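Mind having a look at this structure? Questions to follow.
Of the protein chains in this complex, one is absent; all others appear in place.
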Amino acid sequence: MRIGVLTSGGDCPGLNAVIRSVVHRAVVDHGDDVIGFHDGWRGLLEADHRKLDLDAVAGVLATGGTILGSSRVRPEQLRDGVERARENVAALGLDAVIPIGGEGTLKAARLLSDAGLPIVGVPKTIDNDIASTDVTFGFDTAVGVATDALDRLKTTAESHQRVLIVEVMGRHTGWIALQSGMAAGAHAIVVPERPFSVDELTEVVGRRFAAGKRFAIVVVAEGAKPRPGAMDFETGGTDVYGHERFAGVARQLAVELERRLGKEARPVILGHVQRGGTPTAYDRVLATRFGWHAVEAAHGGAFGMMTALRGTDITLVPLAEAVEHLKTVPAERYAEVDCVL
Amino acid sequence: MRIGVLTSGGDCPGLNAVIRSVVHRAVVDHGDDVIGFHDGWRGLLEADHRKLDLDAVAGVLATGGTILGSSRVRPEQLRDGVERARENVAALGLDAVIPIGGEGTLKAARLLSDAGLPIVGVPKTIDNDIASTDVTFGFDTAVGVATDALDRLKTTAESHQRVLIVEVMGRHTGWIALQSGMAAGAHAIVVPERPFSVDELTEVVGRRFAAGKRFAIVVVAEGAKPRPGAMDFETGGTDVYGHERFAGVARQLAVELERRLGKEARPVILGHVQRGGTPTAYDRVLATRFGWHAVEAAHGGAFGMMTALRGTDITLVPLAEAVEHLKTVPAERYAEVDCVL
Amino acid sequence: MRIGVLTSGGDCPGLNAVIRSVVHRAVVDHGDDVIGFHDGWRGLLEADHRKLDLDAVAGVLATGGTILGSSRVRPEQLRDGVERARENVAALGLDAVIPIGGEGTLKAARLLSDAGLPIVGVPKTIDNDIASTDVTFGFDTAVGVATDALDRLKTTAESHQRVLIVEVMGRHTGWIALQSGMAAGAHAIVVPERPFSVDELTEVVGRRFAAGKRFAIVVVAEGAKPRPGAMDFETGGTDVYGHERFAGVARQLAVELERRLGKEARPVILGHVQRGGTPTAYDRVLATRFGWHAVEAAHGGAFGMMTALRGTDITLVPLAEAVEHLKTVPAERYAEVDCVL
Partner (left out) sequence: MRIGVLTSGGDCPGLNAVIRSVVHRAVVDHGDDVIGFHDGWRGLLEADHRKLDLDAVAGVLATGGTILGSSRVRPEQLRDGVERARENVAALGLDAVIPIGGEGTLKAARLLSDAGLPIVGVPKTIDNDIASTDVTFGFDTAVGVATDALDRLKTTAESHQRVLIVEVMGRHTGWIALQSGMAAGAHAIVVPERPFSVDELTEVVGRRFAAGKRFAIVVVAEGAKPRPGAMDFETGGTDVYGHERFAGVARQLAVELERRLGKEARPVILGHVQRGGTPTAYDRVLATRFGWHAVEAAHGGAFGMMTALRGTDITLVPLAEAVEHLKTVPAERYAEVDCVL
């Protein structure tokens, strides 16, 4: 068999572990040839690729980033490229293509699959927002990095008698905020799924100070939004250049909380550090299993499918199902944590 | 409600997170009283306990060990103490007892439950060998510690051009060996479920050197045993004092591999470092959820049950079911890793 | 002997290790009494204190923060309180006071010492800007945290083909920027000691892209300032609330570099995470030695002095000397790193 693999979308710890696993399983066990496309879908569309043998993946299991490079893609872009993708797959003699990526990538993968290309997807998201799989690789590492930071920030908040508002990743869902907040014992957790009220947050934090505590840690997902009418500011805002992109909800909440509580409040924006670097053991194992099962799916002709974790098993689910909706944090998980607003 | 909690058996990262979670849920949300028994079952049998309020569990979420102390117990010992346990539960006015522990503890818990005491168990094992739950807290931390060590040992093995035989925990099952070996890219993994042949191991490692590699990492679970007749030594053995306890399979394999391969081989025995210290974020979240759901079970009158993880949900399973058999690594997991003997 | 100890100023990993060491040396070896003042100088001025025995410092060696609390102080404030400090020292029967803190604290300490109080200072600064000592505790931890973050950010910058501008602590000196930048192999390092030119930085980063590299990491100390006339913006600036405090040099450099280079550039502001949490082994040892030697100094009557590291020895230096000037990065250290602007 001849297999192409590519990585697409944002950085995510475990990408290299998947690539390595695909190569090991395919080359060693099946005697396949494997090629890697450069920079995600671009590589497929431009037939920009290289051979991946065992030497090519030596030493990459524990590394962050992706040896193949990546790029972001909008599914529409792929739509225009279906024919070129088909031609390149044919010209390169590929029996299967394994794209590794997030929601956008999987939508693009579905599009190609619907057009008849032999696709097996591997889901990737540090945000944990892909439906149909219990979890994907990268998320555990992101939560671990955020939790380490929260552990450190706790002593600082306490020494300085401050409120720290710590912004973690999660544009549409609160998974990282929830898990790292639970893991570090945050005093309030603010998530996109539940638009917040500053009054309510002020009350939660204020109650803590009233009880004699000297500091508080609030974890807020970057995508958290105020409840309509509940706050007198817009998330986003502009910086000194009239540039919107760097403004964050944590900075604004810090200003509000300080004003209302009369306590020093400071924002900490963890940022990109959550999505880079060496994956946790958990993520390396999951990524390795995904790669192994993607190759098996290709050999079994299970195209149009995506690898998924269900309990302790790796299964295959239709790409169509995976991209139907985002996986948000369910109500029963919130119920377990008093401090989610 | 009035709830007693105890921790029993070996050290396991996440015990304090469970205790803290039980207290938070019970005291804050239900207005319960919680007491903690000292040193596991001994505390229950001797009514040696202390009140657990919020202050008592402040700052313990991320700590290893157990603030209540622990002791090992054989279920038979409990058998003789059922009446004293019953008396103490009555005298202390307890509506529920939550023992947190491994196989032995859960067997004892079942015994007390069968005798009519209001028990809700919480499973604990770094070895991941308790049936009925996908995984328990402590395991992820143990795998993480072992993987970190393997990452470090790789460069040393390579620089010294050696075979390193790394012994990890797992008396009856190969879970830690399998997961850490996968995560670190070990070249052979030896597990208790599959008695090994030294000839076969020699061949696997020898093939690697024949292919031009300069080092090899073998991960071996402490409980690994030679295939009958396949090796001319007994695991265990005696040390200079005629003392059996320190001998390990890794030391003996190192001697054998060095002799047969003509390459320097060295044992590394990771030991207790795998079961102590701060839990990973994953384990803290799981432990916290287990504590929360144990309190809910108590309030719901679901006695004789144990908390369990199934997929992403916490469920309750009968204690009877949990202790029926050890959860060994299934064949399909081995199939995913070429290097498991 | 009767000794008082206090911690003052910002959080710094190792404060508790000093306190513990003072108690161990004084109580166990000399049979002294030790008391701790709460919240820094405030505790001394208000005689707000508690007894510190071995139990009080059990388990704190590896913890961040300070068990005594802290507060910031301006030396002028102390000036007005010299008499109250003297009265309290007398009333409490103290033979020595050991303040642990940074530049402000040591200036205050000198003031009290000049007024005749029996003071032995212990220097503390994560910024490494205190003269007369090779280094102080806290700095190694801060550099380690920053380096870990930079290691992670590298893979992300590479995957996303971006310039990342990483802001680290250092209001007046570039020590953290220099050491973490060297440790992580940053491509440019911007420090307060050398006002920067955006043109020059653009050129340095641009040259890297011209040579075919796909990403760049720039480390910038928070106190870095543009060379007069060399940049068309002011550091600082205001946010959506007209609030100055959250604006940072990294954000502005990111905007500038993106505009000039035509490459995505993003700021990452590490913030408080650098000054909290468990200290490195290096910092714990140094802090422990400082505590031990501070007690010896007190017993030797060496008042008006401060503990200092010189090579591998702990020595005593006059407080007067320590606070004379900030310790900036010397030119020969810059020469070792091509990429310092």
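Points worth noting:
Read from first to last, the chains carry the letters A, B and C; within each, the first residue is number 1.
We adopt the following convention: contacts are C-beta pairs under 8 Å (C-beta built on N, C-alpha and C of every residue); 3 or more make two chains touch, one makes a residue touch a chain.
Not measured: the values here are computed from a predicted model.
Taking every chain of the complex into account, the chain not shown here touches B, C. For the options C:Leu61, C:Ala109 or C:Ile165, the residue in contact with the chain missing from this view is C:Leu61.
Set against the missing chain, the residues B:Val18, B:Val205, B:Val268 or B:Ala322 yield one that touches it, B:Val268. The missing chain, though absent from the display, is touched by one residue of B:Gly4, B:Gly43 or B:Gly64; that residue is B:Gly64.
Across the entire complex, the residue among B:Asp11, B:Asp32, B:Asp283 or B:Glu336 in touch with the chain not shown is B:Asp11. Of the listed residues C:Asp53, C:Asp134, C:Asp199 or C:Glu324, the one in contact with the hidden chain in the full complex is C:Asp134. The missing chain lies against subunit B, touching residues 10-11, 15, 63-66, 69-70, 145, 149, 151-161, 164, 214, 233, 237-241, 243, 246-247, 251-252, 254-255, 266-273, 275-278. On the side of subunit C, the interface with the absent chain consists of residues 24, 28-29, 61-62, 134-135, 140, 143-144, 146-147, 151, 179-180, 182-185, 280-282, 284-285, 288-289, 292-293, 310-312, 336, 338, using the contact rule stated above.
The working rule: only the chains that are shown with their structure count from here on.
Taking the mean of the C-alpha atoms as each chain's centre, subunit B and subunit C sit 41 Å apart.
Averaged C-alpha coordinates give centres for subunit A and subunit B that are 30 Å from one another. Annotation for subunit C: no residues touch two or more other chains.
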